[in-house]
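Of the protein chains in this complex, all but one are displayed in their positions.
Right, chain A next:
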């Protein structure tokens, strides 16, 4: 019997998807359904903002930024 589930379809790069999957490992608080292709998954609607903030924070830390302090 088919079922319909409410959620947000997320489209992103594989790297971002990997990060989301990793976040979800601990408490399973984000993902409704992992869609098994490289760049899609369905998450809980209420978690979008929290997820975005967490991603932004982590990416800012992890990605090396060039030149911010380069002398003028």
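Everything that follows uses one rule, which is that a residue touches a chain if its C-beta (ideal position, glycine included) is under 8 Å from a C-beta of that chain, and two chains touch if they have at least 3 such contacts; residues count from 1.
One rule holds for everything that comes next: contacts and distances are computed from a predicted model.
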Per UniProt record, name of the chain withheld from view ["RNA polymerase II transcription factor B subunit 2", "Ubiquitin carboxyl-terminal hydrolase", "Pyruvate dehydrogenase E1 component subunit beta" or "WD40 repeat-like protein"]: "RNA polymerase II transcription factor B subunit 2"
Positions on chain A contacted by the hidden chain, ascending: 1-13, 16, 32-33, 35-37, 40, 42-43, 45, 48, 52, 55-56, 59, 65, 67-68, 72
